[in-house]
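Missing here: one protein chain of the complex. Every other protein chain is in place.
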Amino acid sequence: MNLLFLIGLPLLTAVAVLLSRNKQQVKWIALAGSIAQLGLAFVLFFIYQQERNSGNAAQMLFEQNYPLFASLNINFHFGVDGISIAMILLTAFVVVAGVLVSWKIEKMTKEFYFLLLLLGMGAYGFFISLDLFILFFFLEISVIPKYLLIGIWGSGKKEYSANKLALMLMGGSALILVGMLGLYFAGGRSFDILTLSKATISAGYQSLLFPLLFVGFGVFTALFPLHTWVPDGHSSAPTAGSMFLAGISMKLGGYGCLRVATYLLPEGAKEFADIIIILSAIAILYGAFATMMQKDLKYINAYSSVSHVGFSLLGIGMLTQTAITGALMQMVSHGLMTALFFAVIGMIYDRTHTRMVGDMGGLMKKLPFISTIFFIVGLCSLGLPGLSGFVAEMTIFMGSWQNTDAFHRIATIAAAMSIVVTAVYILRAIGNTVMGPIKNENYLTLKDAAWNEKLAAILLVAGILAIGIVPGWLNDLLRPAAEEIMNRIAGK
Amino acid sequence: MPNVTAIALIPLLPLAGFLLLGLFGRKYLKNSSGLIGTVLLLASTILALYTAYEYFFVYGNVGGVYQKFVPLQLTWLEFSPGVSIDMGLIIDPISVMMLVVVTFISLMVHIYSLGYLKGEERFPTYFSYLGLFTFSMLGLVLASNIFQIYIFWELVGVSSFLLIGYYYDKPSAVAACKKAFIVTRFADLGFLIGILILSFSGGTLDFSTLIERLTSPESNAFKTAAASTFLGASALTWGAALVFIGGAGKSAMFPLHIWLPDAMEGPTPVSALIHAATMVVAGVYLVARLFPIFSITVPGVLEIIGWVGAISAIIAAIIACTQTDIKRVLAYSTMSQIGYMMFALGVSNYGGEAGLGYTASMFHLFTHAMFKALLFLGAGAVIHYVHSNDMKDMGGLRKLLPITHITFLIACLAIAGVPPFAGFFSKEEILLAAFQNNMAIYYIALITSGITAFYMFRLYFNIFWNKPHHAHGENKSEGGFVMMLPLILLAISAAAAGFIPFGEFVSSDGRLLESHFHLSFSIAPVALAVVGIFTALWLYKKENDKPAKFASSMGGAYKAAYNKFYIDEVYLFITKKVLFNLIGRPAAWFDKNVVDGLMNLIGTITEYISEGIKKIQSGRVQQYAIYFLGGVIFLAALFIYLLK
Amino acid sequence: MNEFFTLMKSELVITAIIFLLLFIKIGKGMKNDSLLSLVQALLLINFIVGFFFNKEGNLFGDMFYTSSLIVFQKNILSLGVYLISLLCSDWLKKTEHLPEFFILMLSALLGMFLMISSGNLLIFYLSLELATIPVAAMANFDLHKKRSSEGAMKMILSSAFSSGILLFGISLIYGITGTLSFAAIPGQLDGSTLQILGFVFLVAAFAFKLSIVPFHLWTADVYEGSPVAVTAFLSVISKGSIAFIFITALYKVFAPMQDVWYMMLVIFAIITMVIGNLFAIRQQNIKRFLAFSSIAQVGFILVGMSSGSNIGITAVVYFILIYTFSNLAAFGVAAVIAEQTGKENIDDYKGLYKTNPFLCWILALALFSLAGIPPTAGFFGKLFLITAGATKASFTFIIIAALNMIISLYYYLRVIRAAFMDKNESPIGKIKLGIAVKLGLIICAAGILLVGLFSWIYDYINSLS
Partner (left out) sequence: MEPGLYHILFLSTALFFIGVYGFLTRRNLITMLMSIELILNSVNLNFIAFNKYLWPNQMDGLFFSLFIIAIAAAEAAVAIAIIINLYRSHNSIDVENAEDLKY
């Protein structure tokens, strides 16, 4: 199928939103468009499965290649493998949910949805592009929407957060840019990932470029200690904004770390793997402990994101096929989970007008639905079997354990310890908000979720369960791609 | 051959109940929910009994050996070739036995709850939780794969969390369920790492293969595992020990037992189901499941298990003597009894006569489930009647609650180990096993059984005799048929279960193991039990000040026991002071000020510089010209002198 | 003879327009509005004519030389002038000396045309002065504003000074090589000390006009002092033209000295970017702000130039095309606001979005394009400049360039933040946009959005260079 639909459809929707007359129209168009995207993603998924089952073993399917800047050998080169498919599905889910939860946005609705859809488009484009230049283009394209979404519709010290986010991400992109150019000239004037993956780049040069690219993408996915945009950015953003940021944008980084840095520069990856492991292990524990101390629900989730994303980086650093598969699973799982988490927080905030854990209590009585969702997402975050988090984390642990030396073992155990700390802060959050006696009489008049919120929540929960209960499909989707990457690392 | 559908249905029916009631109960099935849950469970109980019959009397026993069947095994998640989580059903003596226990007790609790929680606001939720728990427990029992057992292990944990926190608006309940979850979670960390080690050295997650590979001395899996050592212990030992930590956590073994007493915040039937009969024995079951591996580890993990069990048994018994909340007394007695089971495994060996402890442990698990559930349900009836958990609000209830009184008495006799009640036989075997292997543990066990008798009857007398009950006005009956039926059924089984020739069915290696009695041996424990009972009688039959005197004569010891030996406080110190203040707070501070500060610092510095250099732009043409010339000269100098 | 007309057609057209205006002036004159629209039409024609009957060749014994690339560059410039005439029409209508203004501007443009296609130091010098002196006069066009005259004074004095230096350099080069023609000089160069001295003097003049640090100090003052139209002209048109001829000078005339000027360009690029950015951070006046931002942009242009190969030329020309659109869009917005409210401070823009969303989006597009963020064309422009710079593969240089993008983003965001996010109880009122202004802004926006995606433009330029 033609992958350009994935870019065209969101673009069309966005334009349609711009042209539409009143708020109602805007919302419905956006919803219809995003649902169409979801459908498209599923179609893609099934066609992809068919192709694979029919024995098409090509690394990338549905490749398309149009020259863009011929003289610089820059091409619109698209194609998907399992990883891209998984990420596209994730994006589609989050986009629909995001559109749904922002149903109540009154301020500049049109612009809001326009930017939201633009953000989604960037993600789609990023995940399907096989040309570093295009990849970078789509990575950067999301800067404007992010900045404006946080700055205009955000809350708290939004300008500060928006600035910080934009600048830190820009810093990341700057490093990526340099690394990219390094690859371009080292790989014989080509940005094409598949070409570069065949190119032979000297180990020394690789270990020069790898840090640039990995750290660059790492900024996007909250690599310790460059994660500080995460808490502020997420907590200041509007609900949908946080969902997109944590659910999609952070995954761009992880994807880049794997697909660009690790895949194209295996020697560099080998050389820096230990540092990656150390950093991510720190991020996992440190993020978890920092979360214990947070009082604002959004900060809790933001810091826990730092911790959770650390798992996917750990998986990458472990450089075993299972671990990398786990890392990718963790990206998908965390994307759905954190999006849901932010959605729920948003719902609670809209009703109680506070995000402070201390001020709430006993929401279960009046908001059974929202509270149940809160329970589910909390349990997912602490890795309960049957929910996506468990599958991903266990895969990472199993994969990490395949490295037999003490260093990797200790790192794994350290990471595993976080499951206890996670339990502590999640239960703390749940216990003080959903459970316990009602502290505030006004809460007795609260209304439970509206249809759009219910729909959004159910959608994401469905995703979480689909991975948590029958993880096989995701595993089969990601494993071959991970294998490909491992082969390159193993030098096969 | 095992009937797959029948077996698969046993856990699936409760699951169906959970989904049904969880999704629609609140709206549509408000009143019928209890009935639905019970009926579904009745069905799976019948299936379980059918399976048990089939297994034990039809196909299970081939050539005098009870076989291990895995009739169903679906790959759920494949990590790497050969290493995958499979969802399977395992059928062997202990799993079948557990099936019966779990379904039967759960059914009793369902029926009982119909009456106990009548008119509750969240009736459907309650029954859906029960369904979830039963499902996960059965899944745990049937797990054919070490990771599968971990999965259901966690699910059991969370459903117990939900049920303990059922009265979610009671702060104490919330605290209790959090504590229970976190403590067990901490233990599960050990379990998880244990799994990682074992599965890595075994190269598989499947129980049968794993055991086979790790126990046959000539397999290279065993060789490598035994060879690769860490801190002086082989990988195998580490794996087994860590797995045991998981088991200890769930089974509330010292020092991970602190969650169990608090867990009594849940509704009493729940305590009966989860914290007496089924979930808390999961640890024992786990050890039994991996018994072959445990039995060959050097240095013996079994010894650790034995001692942990013994210590838990006696400490719990001592604490139980001092508690006044009847449910807490029962909780500690549970802990103590599980201690029995544990050390029974600890003193056992694999195969043949030496495997007596194993059989005894399973036997005690079985009988204990019956009478402990009975005790809890009885206590429930009492609490339901007097609306209090505390002994001082009770007394003289034997007239008002006749049925409860009788059944409770039977249960007490059973747990005290008075023949011919169930407890006697199982405890007898355990003591015998201990006697054969480890005298120290044997004596501890002996003393414990005496104390057990004492505190159980202290409880009994305090509830039913002692001071006359001051009936506060209302004169209602003791809960009606639905609550009495389970009591009676359980009483019967508690009385009769002992006569099952358990050794014929359950033994470490599946072979027959006939248990023979020496009257001479059983004199000591019974005598001690009687002594205990009479002390209790003397102290608590009538209301008097002897107990107080007695307590004060004990002085510090009593106080220590009353405060559960201050173990909670230790934990509190570790979590609050160390984790929160020494790690959490600094981490948060560091992130807020240092890491974030660095980023902001960069910005500030930039602005500072730009402020500093603004003087260049002085606004004077001539100054500009000077810079101009300076530039020219600089370039000229650079290129003429430096680059030549 | 025929060749004379085809090769010099743009110059001739401009001259014709200039004379036409002169006659109108001498004659009874015209109303500003009609005159303005007339001139706009003429400039449009000039721009369109630029695309036809182009030939490569030279006249007057190599003194005048043109190629399709040069024609393309001229087209960019005339497009820029056309856009300025559209965007600043509010201000232009009000000036009482409209014809003179256009005469000056066009003669400056003529000077640039000649400069771009000059093949000889003499012509170069003459056209340079022709391109400079009128602008100084234009800078003073707000006759009654103190700042305007001050700016003009600073400009004329410093440019006179710089041309003095330039001439000294030329005289040295003449002394050594004995020729003034671009074609002949390279053969004579051997990198002797005196040559380098002359070269440095010459480059200093270029640097002054391009406002490369430390020769940039006049820029901000002049920009702030002079009317927006003039500022726009300075920052886009004259910068562009100088950049074009600078490339020719370096790549053709001083080719033998490449290792020298590569080094120099690297130094220039770094300090220019850094200083320009650092100053831009704390500016309040939008014109001054744009002045420093354009200095920083020049730094990026130098990065591209340093490659010393075709890819460099292409990147620079391409970037200047995009830069024309982006910067003029920004200036256009600033111009209408300044003209209708007299407000030129960034803080005055607070809450602008409430009242003028259209202007805000244009502004945002322009600034994001300047900051080099997709989907705007600026992204491609900057990226290709850096790519060109990376051909020499000196990582530190590229990293510094890339990191400077962060600082620049920071201050561009300041403006956007003021316009979109900051609260303001008394924001700038609704602004009426004339047809011309609207047209100009839309053209700019279209350019910003499309030039990047229409990749054939880049390839076309590449084929020329």
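Note that the chains take the letters A, B and C in the order they are written out, and that residue 1 is the start of every chain.
Following the convention adopted for this analysis, a contact is a pair of C-beta atoms (placed from the backbone, for glycine too) under 8 Å apart; a residue touches a chain by one contact, two chains touch by 3 or more.
Everything numeric in this text was worked out from a predicted model, so none of it was measured.
Chemist: Using the whole complex, pick out the displayed chains that touch the missing one.
Modeler: B, C
Chemist: Considering the complete complex, identify which of C:L12, C:L59, C:L167 or C:I399 is in touch with the unshown chain.
Modeler: Checking the options C:L12, C:L59, C:L167 or C:I399, the one contacting the hidden chain is C:L167.
Chemist: For a quick check of understanding: of C:L36, C:L114 or C:A137, which residue touches the chain that isn't displayed?
Modeler: Of the candidates C:L36, C:L114 or C:A137, C:A137 is in touch with the missing chain.
Chemist: In the full complex, which of C:L12, C:M30, C:V49 or C:L126 touches the chain missing from this view?
Modeler: Hidden-chain contact among the options goes to C:L126.
Chemist: Write down which of C:A220, C:L234 or C:A390 is the residue touching the left-out chain.
Modeler: If we include the chain that is not displayed, C:A220 is the one touching it.
Chemist: Hey, which of C:S149, C:N310 or C:N424 is the one touching the hidden chain?
Modeler: Considering the complete complex, C:S149 is the one touching the chain left out.
Chemist: Extract the touching residues of chain B with respect to the undisplayed chain.
Modeler: Interface with the chain not displayed, on the chain B side: 614, 617-622, 625-626, 629.
Chemist: Please give every residue of chain C in contact with the chain that is not shown.
Modeler: 121-122, 125-126, 129, 133, 136-137, 140, 143-147, 149-154, 156-157, 160-161, 163-165, 167-168, 170-172, 174-175, 178-180, 220-221, 224-225
We adopt the following convention: only the chains that are shown with their structure count from here on.
Chemist: So using the touch definition from the top, which pair is joined by more C-beta contacts, A-B or B-C?
Modeler: Looking at A-B and B-C side by side, A-B shows more C-beta contacts.
Chemist: Whole-Å distance, chain A centre to chain C centre, using C-alpha means?
Modeler: Each chain reduced to its C-alpha mean, chain A and chain C end up 42 Å apart.
Chemist: Just give me the whole-number Å value for how far the CA centre of chain A lies from that of chain B.
Modeler: About 36 Å separates the centre of chain A from that of chain B.
Chemist: Could you put a whole-Å number on the gap between the CA centroids of chain B and chain C?
Modeler: The computed centroid separation for chain B versus chain C comes out at 78 Å.
Chemist: Going through chain A residue by residue, note those that touch at least 2 other chains and give them in order.
Modeler: Counting only residues that touch two or more other chains, chain A contributes 167.
Chemist: Can you pull out the residues of chain C that are in contact with at least two other chains?
Modeler: In chain C, the residues touching two or more other chains are 410.
Chemist: Quick check: in the complex, which residue numbers of chain A touch chain B?
Modeler: Counting only chain A, the residues touching chain B are 164, 167-168, 225, 227-228, 231-232, 286, 289-290, 292-294, 303, 321-322, 362, 364-365, 368, 379, 382, 384-386, 390-391, 394-395, 397-399, 401-402, 412-413, 416-417, 419-421, 423-424, 427-428, 431, 434-438, 470-472, 475.
Chemist: Show which residues of chain B lie in contact with chain A when the two form their complex.
Modeler: Answer in residue numbers: 26, 75-80, 83, 85, 147, 150-152, 154-155, 158, 165, 168-171, 174-175, 177-178, 181-182, 185-186, 188-189, 192-193, 196-197, 199-200, 579-580, 583-585, 587-588, 590-591, 595-596, 598-599, 603.
Chemist: So in the complex, which bits of chain C are touching chain B?
Modeler: Residues in contact with chain B: 153-154, 157-158, 161-162, 165, 193, 196-197, 200-201, 203-204, 207-208, 214-215, 217-218, 220-221, 260, 263-264, 267, 275, 278-279, 281-282, 407, 410.
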